[in-house]
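What follows is one structure encoded as structure tokens, with my remarks underneath.
Apart from one protein chain that is not included, each protein chain of the complex appears where it belongs.
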Amino acid sequence: MAAVAGGAPPEAAAGALPDWFAAKKRRTRPNLIVHRWVPIALVGAPVLVLFGIVVYPTVWMFYHAFQNTNMMRLFRGNWSFVGWENFHAVLTSERFWDSVQHLAQYLVFGACLQVALAAVLALTLYEVVRRDWVRVVVLIVLVLPMMLPPSIVGVLWKFLLTPSNGAINAALLHLGLIDEHIEWFNAGMSLWSIIIADVWNWTALPLLIIYSGRVSLPPAVYEAARVDGASGWLVLRRITLPMLKEVIAIAFIIRFMDAFKFVDLVYVMTSGGPAQSSELPTYIAFQRGIREFEVSEAAAYAIIIFAFSAILITLFLRYLKKVLKAQGIA
Amino acid sequence: MGELRVEGLCKGWDFPVLDRLDFTVAEGEFFVVVGPSGIGKTTLLRLIAGLERPDAGRVLVGGRDITGLPPYRRNVAMTFESYALYPHLSVFENIASPLRARKIARAEIGAAVRQAAAMLRIDELLERRPGEISGGQKQRTALARTLVARPEVYLLDEPISHLDARIRHELRQQFHGLEELRRVATLYVTHDYAEALSLADRIGVMGAGGLVQVGAARDIFERPASLFVAQHLGQPSINVVEAELHQTGGDGAVHWAATGAAGAAGGKGLTLPVADAHRAALSNLGTATVMLGIRPQFVSVLGNAESAAARTGDGSCTDVAARDGRGTAGGGLPVIDATVELYEPLGATGVLIADAGGVPLTATTDPDRTFHYGERVKLRLRPETVLYFDARSGANLVD
Partner (left out) sequence: MARVTLTDVNKIYPSRGETVHAVKDLNLEIEDGEFVALLGPSGCGKTSTLRMIVGLEAITSGEIAFDGRRVNELDPQRRNVAMAFETYALYPSFTVAENLAFPLQVMGLAEAERTAKVREMAAMLRLEDILDQSPGALSGGQQQRVSLGRALIREPAAFILDEVMSHIDAHLKFRMLFDLKRIHRDLGRTMIYVTHDQVEALALADRVAVMSQAELRQVGTRNELYHRPADVFVADFIGEPPTNFFPVCLRAAGNGAGPARLHVEGEDSDLVFDLAPARAARLRETGAERFIAGIRPQNLHLAGAEANVDVATVARWGAAAAGAGAGAGGAEERAGSRTGEVTAEVTISEYLGERVILTLRNGSRVFRALASPETRAARGERVRLRYDPQNVMVFSASTEALIA
């Protein structure tokens, strides 16, 4: 090795290290990380599994959406191509458009209410409660409903809301807020009942997201605001909420995506009834496909829901990207 | 082993960062790239380390093309500006991490880690976590981790720039002592010109797109190729004065007059002769506008005794300088009148900003002296230390 200009005190002269690279060259066993089959195997296996459980069924669904498949024909193998007929049938049916209306109601009063409520709870918890252990206890209590399986939640709320002897009606009567029993499961109320149960069940998710977003905001910014003399309301409006905008948007997107696959509480609490008054599109797809085995019609429902949610999610993501870019993050 | 060679390297995102960059770092050479932040120094290191893919060009080590290889196959070690220590591992484990990946016997690893730690004087801290040690110690840990890897090329990204001045000083000395870094090709990037001057066998000054000058420390500092290089090196920054060159008489004498200065300060202006050594290069420019570079260290503030001597020697020196282009006084050097704008006695030097006929000039002084705002002082320049740059391209007109 070439000696080079530049001084070295004597203590470093003795400090030449052993040449590890020589040792590496001697080794004959191939390095596990470097071997070219390792990445292929590691990525390949999950891809195969994914193909089996995602790609194949999806292709199958798209295929049957354009056939006239039902249970009998599926067994006999004599289905035939019908073009857009299934889509036409769905899109012209009153049942579908009613369910879309229900979905809108659920999105506005379910998902939005959850996120708004979550934001209020999360910020109150962070700003008002000063002791760490109190915060932890409150968080645990608020998160508990999320831990329960939806079927249990459905059954629980079905009991609570039973018109004649349910705890909710009893409490409201006792407090004098109502004069007679509310019929929670009649045609006008059943969807509201589901929304109430869902808010109870899932508000904790956006709450956790928004709370952790608030925790990670830089404290120095708040100190700067204190020194500047900004009031609590001004800080909330001009600093906290703008900084949490993306986090709240993400919480909303998650709840929004969940809305499109929301089946369980509907199934357990009302089964879409009475008179299909609490049906959501997904529930109809489930009902038609799994229970009545109208494979093609269910596939058409699924594709319409998929297309609709894909458009909305794309718009959301585009908005999010714009916001992040404006802040110089992405 | 061997030299590190970069050929026609290009990289850009929305805008070009590196544009056809070529340079070679010889085996055993300590090459420092210095440039302002955001100019692409880190990008260059990341390209060589294989963390980024170049848009064009090649990276060769010892003649072997490594452009397409993944980082772990390049046998290149890099320290990161942010240290990038594993927070959950002890100092020992952090240093040992490059060896762990190579399945080397436990005892050998222990010996190598302790040796590297002793060399960098962090052997007392081996059991601590990165969160429990100071910035300087973290930097040493990161450096030790790089050293134990025994690579063919060292890439060091601003290893000491974010530390206190005194720890920087200490670590600079340590870099001087590390034989290991002089064994292979080492590429060191920094925005601090003092580190570059102190450590480098050769320096590459980076401007937009690539290296604007490559050379030894003294060449870069004393004969900068362009105004950009001159401005980037030196603290306080070099004085930049726009001036006009004039031929005087038939004897080939040239002097310059600062632009816009003549009107100010009662028409006195700032006019000085060009040194004999520079005359040949500048005389064929005729009357031209140039940018002058005057290092603050070469502007001296005369003491009371000296200015008195200068006065008795030549009467009103500035006026003489303006008239006959000689302006010699007080030891044969030109003297100018100026008014103190700001003065700060720092550590080993004082920094004075004075208004010389409408042109602000920075000078370094003996820190024990005191000056007051508005005080009249006499400044002495050394014509042979003045640098001349093209007003448009910024190129050095003399060297």
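Per-chain residue numbering starts at 1, and chain names A and B are given in the order in which the chains are listed.
In this section, contacts are C-beta pairs under 8 Å (C-beta built on N, C-alpha and C of every residue); 3 or more make two chains touch, one makes a residue touch a chain.
Predicted model, so just to flag it, every value in this text is computed and none were measured.
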Contact set of chain A toward the excluded chain (per top definition): 7, 9, 218, 220-221, 223-231, 234, 238-239, 242-243, 245, 326-329
Residues belonging to chain B that touch the chain removed from view: 36-38, 134-135, 164-166, 169, 172-173, 176, 191-194, 197-198, 217-218, 221-222, 231-237, 295, 297-298, 300-306, 342, 344-349, 351, 353, 364-370, 380, 382
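Everything that follows uses one rule, which is that only the chains that are shown with their structure count from here on.
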Approximate Å spacing (C-alpha centroids) for the pair chain A, chain B: 54
